[in-house]
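The complex appears here minus one protein chain, its other protein chains still in place.
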Amino acid sequence: MAEHKHGHGHDHDHDHDDRDHDRAAAGIGSGDYVPGYFEKLEMSIRELLVERKLIGADEIRRQIEVLDSRTPALGAKVVARAWVDAEFKKRLLADGRGACEELGISFYDDTGLIVLENTDDVHNLVVCTLCSCYPRPVLGLPPDWYKLKPYRARAVTEPRAVLAEFGTIIPGDVEVRVSDSTAKVRFLVLPKRPKGSENFSEEKLAALVTRDSMIGVVPVELK
Amino acid sequence: MPAKQELLTHLPTEFGGLQAGPVERVEHELEPWEKRCHALADVLDFHKIINTEEKRRGVEALGAELIGKLTYYERWIVAFANILFEKGILTPDDVAGKMEEVAARLGEARPGT
Partner (left out) sequence: MPAPQIVLAQGEAPIFAIGDRVRVAVRFPIGHFRVPNYIRGKRGAIVAVIEPAAVNNEEEGYGRNAGSERHYYRISLPMTELWPAYPKSSKDSLFIEVFETWLERI
């Protein structure tokens, strides 16, 4: 489960305990929660588009379900499968999207996927310096830090220093490759399988794989 | 102080290569309206009412002050409004009227008023 630190990049007061979590379905405020200006703007635009039949009444709710079904567990499943099945790994590295689709992971946003293998010689790191491109169909939504200036500015200029801030030190004889996502292709890092995991089941392997290891900022470790 | 044209030739959302401080590993669980906003972006893209690239351009066009002051999804929803106005799909009056209606509806739901 994601860390719940309070950082949106600016001061932002609200009390989570008062929030009514059913409001998303109801579309109406209740309890003590008062929707802010931008939420009312969102409600207004959505309702107008539905009224004018430009989008269907149920489409937003359905897409929220799609989004909720996309979590790092999907990526972890892909990684674990690649670790145990050499033929799958070959297909994954040749056609990332196609191999994920074999596992039932659809690419609702029609992006491509290239899977980047970390080896003893190469360490991959993924960033989007222009906005926040991220392999959402297979990892879910990105963390705030991935979308904020420090990561997006420095991952391309001093990747090793950025990795060190995550506690990841890459030896000098290992090549660091930074992928800056600018078009329709997204990237998933295939981390190195940790030593000591040789006898682990695929399920146990998947449980080791964290979101951040598939962005490339940390390795996968034995828990 | 950069030359004036650099304000145009360098996008306000473009960060690659700029000076910046350490990465703070902040994250938050999306609020329901933020998730609805993200879903709206996807649905607008499916219909090609606003494609993903138009959304990016719309956010860039907000300019540095709004980009700095609005949160991630606040930027998206304002960009959507602007693009829908540009395309003649909605008018500012449509949105203003609907926001009044929404506010009134919410006001009615509030206890003790």
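Order of writing sets the labels: A and B. Residues in every chain begin at 1.
To be clear about the criterion, contacts are C-beta pairs under 8 Å (C-beta built on N, C-alpha and C of every residue); 3 or more make two chains touch, one makes a residue touch a chain.
No experiment lies behind these values; they were computed from the predicted model shown.
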- prompt: Thinking of the whole complex, not just what is shown, which of B:17, B:92 or B:107 touches the missing chain?
  reply: B:17
Message: Of the residues A:156, A:189 or A:206, I need the one that contacts the missing chain.
response: A:156
Query: Which chain B residues would touch the chain omitted from the figure, given the whole complex?
result: 5, 8-11, 14, 16-17, 48, 51, 53-54, 56-57, 60, 87
Field: Interface with the unshown chain - residue positions in chain A
entry: 112, 114, 129-130, 156-157, 159-160, 175-185
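In this text, only the chains that are shown with their structure count from here on.
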Query: How far is the middle of chain A from the middle of chain B, if each middle is the mean of its Cα atoms, in Å?
result: 20
Statement: In the complex, chain A touches chain B at residues 2-10, 12, 19, 21, 23-24, 28-30, 34-35, 38-49, 52, 54-55, 59-61, 63-64, 66-67, 108-109, 129-132, 141, 143-145, 147-154, 156-157, 162, 165-166, 180
Field: chain B - residues contacting chain A, complex
entry: 11, 13-33, 35-40, 42-47, 49, 52, 56, 59, 69-74, 77-78, 80-81, 84, 89-90, 94-95, 98-99, 101-103, 105-106, 109-110
